[in-house]
Each structure stands twice: as structure tokens, then as C-alpha cells.
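What follows is chain A.
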Amino acid sequence: MIWSFDIIVLIFLVIAAVIALSVRDLLASSMVLGIYSFLICILWAEMGAVDVAFTEAAVGAGVSTVIMIATVFQTTRKSKD
Partner candidate 1 sequence: MDVFLDFLIAKFNYWIYVILMMIGLFAMIAKNNLIKKLVGMCIFQTAIILFYVSIGVKEDARIPILTGHEVPHGGHYHTEDHERPYIDAKTVTNPIPHVLMLTAIVVGVSTLGMALAIAQKVHLHYDSLEEDEILAKLQLGNND
Partner candidate 2 sequence: MTEQFPILIIIAPLFGAILIALLGFRHQSLCLPTVLGSLAISCAAAVGTFLKVLEQGTVLYNLSGWERVTTPRGLFSVSIEYRVDAISGLVLVAIAAVGLLNAIYSKVHVVTETPNKVPHYYILYLLLVAGLAGMTITNDAFNLYVLIEISSLSSYALIAIGSRRAVLASFNYVIMGTIGASFYLLGVGYLYIKTGTLNMTDIHAALATLPKDSPSVQVALILILIGLWIKMAFFPLHGWLPNAYAYSPTATSTLMGPLVTQVMIYIMIRMMLSLFGAEYVFDHLQWTNIVVGLSVIAIVAGSLFALSRSDLRKMLTYLIVAEVGYMVGGAWLANSMGMTGAIYHILSDAMMTFTLFMVIGIIITRTGKTELTAFQGLFRKMPITMTGFTIAALSMIGLPPTCGFFSKYYLVRGGIEAGQWAYVGALLFSSLINAVIFFRLIEMAYFHGGKAYGEEITDKDHEHHHSRGRELDAQPDETLEQVPWSMLAPMLMAAASLLAIGIFNRPIAGWINAALETLNLAQGG
């Protein structure tokens, strides 16, 4: 186990989560959420959960981001908080 790698990814995860929630542009927020999903997918691959990582890459980072962007496209990009 490469715990230092693990810790770096985990810290990036927290940063990505905070950014995704604090950006006022919803499109950017969805994109950062995609980054968050990819980071966590790396983490799971590293922790030996290959099936979970594969699913997260396909579902979390792929489809979730796409449908979120589709919604932002159909509604509005601006957010007050």
C-alpha cells in the first residue's frame, strides 16, 4: 500500500469537493465533480477495488457528469451560491 499516494489523492479529493461546491458557475461545478469522481476512481483502483473503480469511471465520472451538464445546459448556468 502506497499510503503517501493515498493521502495526496484524499487531500485533492477534499479540495475538489470544496471547489465543486463553491464555484458559482454550475457548468464548472459539474466539471469539477467529474474530476472528483475520477480522483476517487484512482483511489479505488489503488485500494484494490477494481470493479468499483471501473463502475465509478463509467457511471460516476462518465454518465453522471454528462447528465448533470445536460441539465445545466437545459436550465441555467448561474448560481447564487
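In picking the candidates, the idea was that all candidates are chains of the complex that A comes from, given by their letters.
Details
By our rule, a contact is a pair of C-beta atoms (placed from the backbone, for glycine too) under 8 Å apart; a residue touches a chain by one contact, two chains touch by 3 or more; residues count from 1.
Nothing here was measured: the structure is a model prediction, and the numbers come from that model.
What touches chain A in this complex, out of the candidates 1 or 2, is 1.
If you check the complex, the residues on chain A that touch candidate 1 are 1, 3, 6-7, 10-11, 13-14, 17-18, 20-21, 26, 29-30, 33, 36-37, 40, 43-44, 47-52, 55-56, 59-60, 63-64, 67-68, 70-72, 74-76, 79-81.
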